[in-house]
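Missing here is one protein chain; the remaining ones are kept as they sit in the complex.
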Amino acid sequence: MAKQITLRTKKKIVRKALRATGFYALLGAILVPFAFVFWYMISTSLKPAEALISSTFRWTFEPTLDNYRQVFEQTEFSSFMFNSLLVGFGSVAMSLVFGLPAAFAIARFNAPRLGVIILSSRVTPGITFLIPLFIIFSRIGWIDTYQALIVAHLLITLPMVIWLMIGFFEDVPQEMIDSARVDGASITVTFLQIVLPMTKGGIAASAILAFIFSWNHFMFSVVLAGRHTRTLPVAVFEFMAYGQINWGAIAAAATVMTLPVIVIALFVQRHIVEGLAGGAVKG
Amino acid sequence: MQVSNKSIRRGAVLGLVSLMALAGCAPAAVETEVETDGSASVDAAFNWRAHEGETIRFVAGLQPWQEAVVPLIAEFEELTGITVEVEALPEDQFRQRLQVELTAGSGDIDVFMTSVLQDGPRFSESGWYADLEPLVSDPLLTSPDYEFSDISSAVLEGHTFDGVLSALPIQLEVQMLYYRKDLLEAAGFDGPPNTYEELEEMAATIYDPANDLYGFASRGRGAATVTQITTFLRSYGADYLDADGKAAFASDEGIMAIGEYGRLIRTYGPSGSVNNSWEELLALFQSGSIALWSDNSGQAKALRDPAVSSVADVVGYAPMPAGPVTAAQSYFGWASAIAESSEKKEAAWLFLQWLTGPDVVSQLQEQGIPGGRVSIGFGPDVPEEFVTTFQTALANATAQLPAVKPVPEVRDAIGAAVVSSILGEDVPAAVRKAAEEFDRIVESSE
Partner (left out) sequence: MGIISRVSRFTDRHVLSIYVGPSLVLLGLVMAFPVVFTVYLSFHQWIGGALKAPEFVGLDNYARIFTEDERFRGAIINTIALTAGSVAAQTVLGVALAVFIHREFAIRGIVRSIILLPMIATPVAIALIWRLMFHPQLGALNDLLERLGLAPSDWLADPKLALLLVGVVDTWEWTPLIALITLAGLTALPHDPSEAASIDGANAWQRFWYVTLPMVRPIIVVAVVFRLIEALKTFDIILIMTNGGPGFVTETLNIYIYNTAFQYQKIGYSSALLVVFFVLVLLLSTSMLSLRRSRG
C-alpha cells in the first residue's frame, strides 16, 4: 500500500513539474518577442561604428559607449530631457487639478454623456491642431515657450486622466460618501478629505500613464517647440543627417529616451495595471 | 513662360545697378549709420556693423553645406555684432517647420534654406520669398566686395520666379556615377562606363549577391527617385513636360527610360530597393557592397571620409553615361532666402550676403561643397576626378525636377510609376497613369 501511494505521488509530482516547465517554457517563448526589440535596441546602441556599416548583421561585437557619448555631446540631450520632464509634469499637474473634480462629478452625479463628450476630444486627429495652434501661439508670443507645449499636451493628458478616474471614482462605496454627508460635510470637503485619499492608487496610475503619453508625444513637439523647448522624441532624428544614418547613435538616443519610462514602469507596474482596470471595469 | 520676363528683368536690374552706382543714392529709407549731410559718398555707405546688436533667426536643414557653414557663423557675429540663432533640423522636420511658420506668417524667421527646384514655385506663389534685387543692388546694403556678377547667371535664373529674385545658391549638386575603382579593375574594365550598355555589362559581371556584392544601385523610394531618373529620361529622348506644359514622359521613350531604370535596379541592385533612398544606399556603398551607384554629388564627402567609409580610397567619380540619344546630366540645388514676413530684412541681408560671399564660398568649396560662384574652384583636397566630373556634368546639366508648381505632389505620382517599374509590374500602364495624375495635379493647382 505505502509503495503504491509513493508511486502515484511521484507521478503527480513529475506531472506537476512538467506542467510547470511547460508553462515557463511557453511563457519564455511569449516574452521573447516582447523583449527582443529592446535587446536589439540596447545591443545596437553598444555597437561600434564598423559593426554597423558592415553590410550584414553582426551578432557579436566589441561593446562601446561611443554612441552614448555622441548622443550627449552632439545634441543638447539633457536639455531635451529637462523639457520633456517639465512639459510632462506641467500638463499632468494641470490635468489632475482640472480632471479629478471633473471625473468625480461625472462619476457620481450621473453625467455619463459629459464623459463621452470629453472622450470625443480624442477622436479629433492631432493634425487638426498643428497649424491653428501655431497661429494662435505665434500671435500671443507663445512660440518656443513651455506654456504652449503644456497647453497642447493637455489635449492628450486631460481626457485620459478623466477617462481613467471615472472608473475609480465609481468604485468608491456609496456608504462612505453618505456617512460623510450625513455628518454635514459639503461635497467639496467629502471629495477632498474622503474620496481622494481612498483613490490614491488610481490617481497615481492615471498620472503615470498620462505622463508616459505626454513623454512619448512627437507631433506637437516638432511644430510648437522651438530651440529651447524641444522635447525628447524629436532628438532621435538629429542623427539622421545628410552624411549618414548613425544607427548606433539613434539606438543610443532611443535607449536613453525610453529608459526613464521603463524604470518608472518596473516600479509601478502594479499601479498601472490597477489604473487600466479601474478605467475599464466601470468604463 | 517665365523666360522672357526674366531676361528683361535682368537687363533692367543691370541697368538700375549702373544707374545707382553713378547716382550714389539710397533707394529707400535705410537704418544705416550714414552721415545725412545730403551727399552720401559711395564708399562711406556700406557698413557691416549697421545692425549691431540685433538678433536674426536662421532655419536650415541638415546638409553638408549647413554642417560646414555653421561653425563659421561666429566670424559673422564678430564682424557685424549681429547674433544669429541657428535652428538646424533633419530635412522632413525642417520642411514641416518652415511650412507651418511661413503659413502662420509669424515673422520669426529671417533667413532660411530652401530648395528652389522643389519648393520654389509654391513658396514664390505664396509670397514667402523676399525680393532680393533691391537689396543686392543697393550699395548701402551690399558690400563692395560682394561681386554679385560672379554668381552664375544661369543659376540665378533658376532662382528667379515671376521676375522676383527669390534666393541665392549655396550648395549645388549634380547627379553623378560613383564607382569602385578596385572592383571594376578586378573585373577587367579599364574605366567607368560611358554608355548604359557598358554600365549593364559591368553591373552584370560584378553582381554577386551571395557575397553581398551588387552591380548597380540607385534610389527606389517613390518620390526620392524622381531627381535621379531625369537623366535617364533625357538620355532616352524623353522629358517631363512638352511645349504645352503637359506630361510628356509617357511617350515611348519615356516608358523605356523608366522601364530601364527599374530593370537595372531590380536585376543588379540590392533587394528591398523600393525602400532605399540615399541614406540606405550610402551605407551600403560605404560598407563596400555596391560597385556602381548613381546619386547626387553631395554624397561624395561622406564617401571619401575614411572614418565612416570603408572604401574611401577606391571611390571613383564619373558623369552619367549616355543613352541612345545623349548623355544627359542634371543638377539640384539648395539656396538661402529671406522671408518676406521678416522684420529685419536688412540684418538678414547682411547675413545672406556673407553666406554667399566670396570668402565663405571659397572656404566651403575647399571642402568640396560647391556654391554658385563661377570664379571659385574646389580646394586641393578634393579629388581631381570629382572636380572634372562635377564641372563636366554641370556644364550640360538641366534641372532635376519638372518646372511645375505642385512639385512634391507630382513627385509622388511619378515616383509610384518608378516603384512599379522596379517591382517589375506593368510599366507602360503605370507610367501612363502617372502622366494622367501629373496632368490632373498640375491642372487643379492653377
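Per-chain numbering from 1; labels A and B assigned in written order.
Here is the rule we go by: a contact is a pair of C-beta atoms (placed from the backbone, for glycine too) under 8 Å apart; a residue touches a chain by one contact, two chains touch by 3 or more.
Since this is a predicted model, take the numbers as computed values, not measurements.
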Contacting the left-out chain in the complete assembly, out of B:151, B:226, B:248 or B:419: B:419
Residue among A:17, A:65 or A:117 that touches the chain left out of view: A:117
Given B:280, B:295 or B:346, the one touching the chain that is not displayed: B:280
Residue of A:77, A:104 or A:168 touching the missing chain in the full complex: A:104
On chain B, residues whose C-beta touches the chain left out of the figure: 95-96, 99-100, 102-105, 122, 125-128, 212, 220-222, 270-276, 280, 283-284, 289, 340-341, 406, 408-409, 412, 416, 419-420, 423, 440, 444
Contacts of chain A with the absent chain, listed as residue ranges: 23, 26-27, 30-31, 33-35, 37-38, 40-41, 44, 52, 55-57, 59, 98-99, 101-102, 104-106, 109, 111, 114, 116-118, 120-133, 135-136, 151-152, 154-155, 158-159, 162-163, 186-189, 212, 215-216, 218-219, 232-233, 236, 247, 250-251, 253-254, 257-258, 261-262, 264-266, 269-270, 272-274, 276-281, 283
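We take it that only the chains that are shown with their structure count from here on.
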Length of the line joining the C-alpha centres of chain A and chain B, rounded to whole Å: 42
Footprint of chain A on chain B - complex, ascending: 62-64, 67, 85, 87, 89-93, 96-97, 100-101, 103-104, 106, 108, 212, 279-280, 282-284, 286-289, 298, 301-302, 305, 307-310
Chain B contact footprint on chain A (complex, rising order): 49-50, 53-56, 130-131, 134-135, 138, 143, 222-223, 226-227, 234, 237-238, 240-245
